[in-house]
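Note that this complex is displayed minus one protein chain, with the remaining chains in position.
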Amino acid sequence: MTDRTLDALLADLVIANRILAHEGVLDDFGHVSARDPHDPSRFWLSASRSPELVSRADLLRFDLDGRPEDPGQRRPYLETIVHARLYAARPDVRAIVHHHARAVLPFTVTKRPLRPVFHLAAVLGEAVPVWDSVPEFGDTAMIIADGAVADSHARAMGGGNSLLLRGHGATNAEAGLAAVTFVAVTLRDNAEVQAAAEAMGEVQYLSPGEIALTAKMQMGERPLSRSWEYRRARAGFAGL
Amino acid sequence: MTDRTLDALLADLVIANRILAHEGVLDDFGHVSARDPHDPSRFWLSASRSPELVSRADLLRFDLDGRPEDPGQRRPYLETIVHARLYAARPDVRAIVHHHARAVLPFTVTKRPLRPVFHLAAVLGEAVPVWDSVPEFGDTAMIIADGAVADSHARAMGGGNSLLLRGHGATNAEAGLAAVTFVAVTLRDNAEVQAAAEAMGEVQYLSPGEIALTAKMQMGERPLSRSWEYRRARAGFAGL
Amino acid sequence: MTDRTLDALLADLVIANRILAHEGVLDDFGHVSARDPHDPSRFWLSASRSPELVSRADLLRFDLDGRPEDPGQRRPYLETIVHARLYAARPDVRAIVHHHARAVLPFTVTKRPLRPVFHLAAVLGEAVPVWDSVPEFGDTAMIIADGAVADSHARAMGGGNSLLLRGHGATNAEAGLAAVTFVAVTLRDNAEVQAAAEAMGEVQYLSPGEIALTAKMQMGERPLSRSWEYRRARAGFAGL
Partner (left out) sequence: MTDRTLDALLADLVIANRILAHEGVLDDFGHVSARDPHDPSRFWLSASRSPELVSRADLLRFDLDGRPEDPGQRRPYLETIVHARLYAARPDVRAIVHHHARAVLPFTVTKRPLRPVFHLAAVLGEAVPVWDSVPEFGDTAMIIADGAVADSHARAMGGGNSLLLRGHGATNAEAGLAAVTFVAVTLRDNAEVQAAAEAMGEVQYLSPGEIALTAKMQMGERPLSRSWEYRRARAGFAGL
C-alpha cells in the first residue's frame, strides 16, 4: 500500500538536502533529517553522502539511538547520533539541520554573541548559544560520534531552536523541513549582516518584543511556503 | 481590444521581477510594482509569490487602499499597502521596489548615513533617510501591513526617492520600471563600496553639485535603456 | 578582399568585451577598444551597448577626435573621447579598457594608494595614480564627454598604464587586447587582496625590483596567451 504521507515527507527531505546545498549552507559535509510522520521514535536521514547528491535511495530510517534499519551496503554518517539524541530530547522538533556554514563560524570562536539584526532573523531568538565539548570531554576529533557528546549538545540547545558549535558549525531544529531550511539560511545571512554592521559601529538589534512578534509571523504557513517554493525552484525542482 | 500600452507595461513588470531576483536585490521576499498607465489611481503588483517565479498570471491590479480587483484564488502580499499608500502620496512615482538587499541592512541598524561614493550612485541623492516604525507604533511584527504604518513610511520618504527601513530593508520609488530597477541595484552596490571605503579611512563623497548633475544625466533615456537591455539579457530575456 | 588581420582583431575585440563582462570588470557600463592594425590614427570601439551584448555588428571605427565612420543608426558611447584622446597621446597603446569595477572604487575615494601586493599585480607598476577632474573643471556630470577633460585624463596617466578616477572607476591602457584584459582583471583582484591585507596590519608590498622583473615576465607571450585562452573559454568561446 502506498504511504502518501511518508512519500511526501521523503520527497521533501531530498529537496531540503538539495536546497541547503544549493544555498551554500551544506557542502561536502553537513546533513538534514526529518522525524518519521507516523512513529515519533524514528527519523529519516541520508546515508553518508554529500547533500547535493542525496536521492531517495540514500534515505535510511533510524531509531533514537542512531541505529539504522535495513542499511544494506549504505553506511550512516558518523554524526547520525546528533540527530538521534536531539529528537529524543525534543518531542516538538520534527526536522534538524547540522551544518558548517562558513559565515557562522567566526561567531563560534569569538566572544561575539550572534543576535538578530534584521526582521527575518527574528526566527533565531534573542541570541544563539554556543556549545563547546571541551569542558566535558577535553580534546576530541571534533565530531559528535557518541551518545554522551550528542546528549551534551542537545542539552546546550535547551528549549531553543539554534545552537552554535565552537570551531565547528551550527545546528537548527524546527517543527518541519520548510521551517528548518528557512532558519538555517537566515542564520547564515544574519551572521554576514551582523558582522558587517558591527564593523561600522554601535548596532541596534531587534528588541525582545520585536523578536517575539516577528518570529511568530515569519514562522507562519504563508511566509514559509513562499520561501520553500522559491528555494526549491532555485535548486532545480520548479514544477515538480 | 488589445491594450498595447498595458501589455508592454505588464511584460516589463514581469521582467523587472526577474531582473531584481537575478541581481540578488529581491529573494524569497520583496516585491516590485508599477502604476497603471491609464488610471493613476490603480497599480499592478504580483500576488504573493517570490519575484523570481512571478509571471503574467500572477499580476493583480490594486486601488490605492491596497484592495485587489478580481483576485480569484490569488492572495496578495501582506505588504501590498506599502505600494498603495506611496502611490497615493506621490503622484510623480510610477514604479516601486521594496526589498531586503543584505548589503544595505548594516546602514539601517547603525548611525552611518548611506551616501553616494561613486558616480552611478548619484541617483540616490545626498543621503538616504532611515525610517523606524518604533517611535509611532512601538514593537511590531516588522512588516508594513496596515495603512497607518504605510502612511508613516510614505511620509518618511518625503520628496526623495529612496528610504531605508531600520532592521528591515529599503524602498525605492521612481518614474518608471527601468529607473527603479537601476536605482535599487545601485543602492546595493553603493552600500558595498561605501562600507569598504569607510573601513579604509576618510572618504570623499560626491559633492551636492556632482550629485545633481550626475543624477540628471544617469536618469536619462540612454543610460537607463542600456542598463535595462543588459539586465534583462542577464535575467534570460535576451531577444524577447 | 578579405582583411584577415583586421578580422582577427575585431573578433578578439568582441571576445574582450565578453570576457571583461563575464569576469565582472565591465557591467551595464564601461567599454574596451583596440587601435586599428593598419592605420594608427583610427581605433575600434562598440556603439553604445553593454559589453556582454556586443557583437561584430556593433563595432565602429573612430578617428582620434572620437568621430565615428559610417555609424548609421548606431550611437557612440558618450565617453568615446576617453579612448580617442588616449590613443592620440600614447602611440605605444593599442588597447584600452575603461571600467567601474566595484572593488577598485574604495581606492579612488580614500587616501590609500593602490599598490601591488602579489606577483601577478606587478603589471600595475609601483602605484596607480588617481585623477580627479574637479581641480580643473569643478563639479561635472562625472563622465568624460569632451576633449578637454579627456586630455586631462590622458595626461594624468603619464607614461604609466593604469589610472584610477576619483569616485568613478579606472582606465587601463596596454599594447594589446590580451594584455589589457589581463591587467584590468588583475587590478580588480589586487584591490580586493590589498584591502583585506591592510585590514590585518602592516603589509609587505612588492619591491621596485620585483615589480620590474615580474611585470616583464608576466607581460610575455606565454603568460598572456595562457590567461587569454582560459578567460575566453570561461566566457563561452572555447573551441572557437
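Going by the order they are written in, the chains are A, B and C; count residues from 1 in each one.
Everything below uses one rule, namely that contacts are C-beta pairs under 8 Å (C-beta built on N, C-alpha and C of every residue); 3 or more make two chains touch, one makes a residue touch a chain.
Quick caveat, the model's predicted, so the values are computed rather than measured.
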| item | value |
| --- | --- |
| Left-out chain, listing which of the shown chains it touches | A, C |
| Per the touch definition above, residue among A:V32, A:L60 or A:L105 touching the missing chain | A:L105 |
| Touch with the omitted chain, as defined above, among C:L10, C:A156 or C:L213 | C:L213 |
| Residue in contact with the excluded chain [from A:D3, A:D28 or A:D65] | A:D28 |
| Per the touch definition above, residue among C:R18, C:R85, C:H99 or C:R231 touching the missing chain | C:R231 |
| Interface residues of chain A (partner: the chain not displayed) | 27-29, 48-50, 52-53, 75, 78, 100, 102-103, 105-112, 134, 138-143, 166-169, 195, 198-199 |
| Chain C, residues in touch with the chain not shown (by the definition above) | 117-120, 122, 182, 189, 192-193, 196-197, 199-207, 209-210, 213-214, 216-217, 222-223, 226-227, 229-231, 233-234, 238 |
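Convention: only the chains that are shown with their structure count from here on.
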| item | value |
| --- | --- |
| Shared interface numbering between chain B and chain A [over half = same, under half = different] | different |
| Innermost chain, where centres are averages of C-alpha coordinates | B |
| Chain centre separation (chain A, chain B; CA means) in Å | 33 |
| Residues of chain B whose C-beta touches two or more other chains | 199 |
